[in-house]
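Just dropping this structure here.
All protein chains of the complex are present and in place, except for one that has been dropped.
For chain A:
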Amino acid sequence: MSVAPPLLAVEGLTKSYGGIHAVRGVSFSLRSGEILALIGPNGAGKSTCFDMLNGQNTPDSGHVRLLGEETTGKKPRDIWRMGVGRTFQITATFATMTVRENVQVALISHGKQLFNLWGSAPDVDRAEAGRLLELVGMGGYADRPCGELAYGDLKRLELAVALANDPKLLLMDEPTAGMAPRERVELMRLTAQIAKEKSIGVLFTEHDMDVVFEHADRIIVLNRGTLIAEGSPAEVRGNPQVQAIYLGEGLLYEAGHREGASA
């Protein structure tokens, strides 16, 4: 009897730049509807790891599988077509187009209408675009030029765009970076709600521990390229290694060095 493959399975992901091992043998998996946080201090390898999942970077070795299908080596656009939506750490939107048009572009792409030269794009999937914008609370902004939006609204727009292809998996790189505290909570609450309703798996990196502990079902911790802890928020919070990294970093790091030197 075969077991259905997990939504996302990462196995032995490794990447080094010159002599620096940015990511070393990272493995984890993610189920549909689960919200998984990837945390770690600066330089831990979060972004490198993330970029290997979304196709912007290729690993030296290791595998990434989406529902059993290999995604390593594929281009970002092909991974998107497999049902992966994503948001960026620094928002990437179509600045000269309106909010609705931003979503419509994603819908046009999803409907494989990209090379349609004759149709009237303003009418394409207009209702669907409106529905997605309502979903993220941006319904009132549909006709505003995207370049006018406040940063928090851009993040919400990105979420709407990321949902346009009915994704199975959402990859969110620091979704709340640069947002005001209240906006952070709202955005993550919204994301969690949508993920549960549509049974979408969510993987996000985050520096704000309040956001992480409140919304993640499970947490994985990276440090210097290796996975050092994995578990529920409570488990990770109690992990002494994680505490060392996040609480006593400077002190313990120096102490560790001194020990290493004297040994």
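Please note the rule applied: a residue touches a chain if its C-beta (ideal position, glycine included) is under 8 Å from a C-beta of that chain, and two chains touch if they have at least 3 such contacts; residues count from 1.
Basically, contacts and distances are computed from a predicted model.
Novice: UniProt name of the unshown chain, from "Pimeloyl-CoA dehydrogenase small subunit", "NADH-quinone oxidoreductase subunit N", "Lysine 2,3-aminomutase" or "ABC transporter permease"?
Specialist: "ABC transporter permease"
Novice: Kindly state which of the options A:70, A:148 or A:235 is in contact with the chain not pictured.
Specialist: Selected residue, touching the omitted chain: A:148.
Novice: Given the contact definition stated above, which residue among A:122, A:140, A:181 or A:238 touches the chain not shown here?
Specialist: Candidates A:122, A:140, A:181 or A:238; residue touching the omitted chain: A:122.
Novice: Quick one: which of A:14, A:109, A:226 or A:243 touches the chain that's been left out?
Specialist: Going through A:14, A:109, A:226 or A:243 one by one, A:109 is the residue touching the chain not shown.
Novice: Looking at A:75, A:131 or A:189, which residue reaches the missing chain?
Specialist: Touches the omitted chain: A:75.
Novice: List the residues of chain A that touch the chain left out of this view.
Specialist: These residues of chain A touch the chain that is not shown: 54, 75-78, 80-81, 86, 88, 92-98, 101, 104-106, 108-110, 113-122, 124, 143, 145, 147-148, 161, 164-165.
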